[in-house]
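Notes follow once the structure below has been shown.
Every protein chain of the complex appears in place save one, which is left out.
Presenting chain A:
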């Protein structure tokens, strides 16, 4: 190929005349993008349950720094999603019908490679997976990535335990009267029960139940709490409908119920402030801060309402540190786990709101990051 060197003026003149002054571009290679490993801490996985169909659903992957979409994972039937601790895998619990909306039902746990966003492997699981608005603790992973726990609701409740190492179902644990699975350490998970207790199930290395225990956590009749809590270093934090935080430390041998504390002063409560939303709590572990969606003019039926206000608390002192204001109402929150954390909010239009938690600044909105953003995850 010949190359001709010409001056800028000649380039301009040539471009104006014919546009033929450049050498031909080389022919392209068709490729396929791949995401880096280890994954960036600000890579957001947005669980999109696409409420207007809820059949073919997805996880959309977005770089929260550049607000650019990085890719997608196609899921089946409003699938819950969770990330392995080693950063290599996105697990989704998919529900498919052989004829799209009808026919034979097949439930699978799918393990997706976080770099290629392709399925690495799958395991067929009992056709019982809970079909709900996607909950953070509907699908979880043991601390050592050995077992995945899938919440079932038929309406009998149970957990399917999948052995990641053997890539097969290890068994099913019945959870009469209890919902979801809150992982605790390598071989234990908790489940929240209608009588206000947490059921703790301990497994052995084969994924079989070896012990179960119960601890009273709350009064479901007079002080109901919202099941969509958030974990930090073995401790789960929940909030009651009227804004009292109830923690429980599941990190030790025995669960330890922590002293409750209020998000609100009496004056704020009297003025009508209350928590609300779907995933309404987030924790930035490196800052030791709790973020809560709060709204004014509260009425009892508004406990799942979205809000433009996020209140910030110090987890150690329980002091309110400030508020964040979103340009759009947020329904689901997530804070990244790095030392320059972002707060990510799924807004009611399916957009992603991004806040820098070091400066408290709203960095931007990624519109249409999802259709129905119900959970946000990051490594």
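The working rule: contacts are C-beta pairs under 8 Å (C-beta built on N, C-alpha and C of every residue); 3 or more make two chains touch, one makes a residue touch a chain; residues count from 1.
FYI, contacts and distances are computed from a predicted model.
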Practice task
Among "Methylamine dehydrogenase light chain", "NADH-quinone oxidoreductase subunit J", "Stage III sporulation protein AD" or "assimilatory sulfite reductase (ferredoxin)", go ahead and choose the protein name stored in UniProt for the chain not displayed.
Solution key: "Methylamine dehydrogenase light chain"
Problem - Contact with the hidden chain (one of A:35, A:153, A:215 or A:257) - result: A:153
Handout entry: Option touching the unshown chain, where A:64, A:139 or A:178 are the choices
Key = A:178
Completion exercise
Out of A:44, A:150, A:200 or A:225, the sole contact with the unshown chain comes from A:225
Practice task
Decide which residue listed in A:67, A:348 or A:363 touches the omitted chain of the complex.
Solution key: A:348
Problem - Those residues of chain A which, in the complete complex, touch the missing chain - result: 49, 51-55, 77-78, 95, 97, 101-102, 105, 130-133, 135, 153-155, 157, 177-180, 192-194, 220, 224-227, 278, 299, 301-302, 304-308, 328-329, 331, 348-349, 372
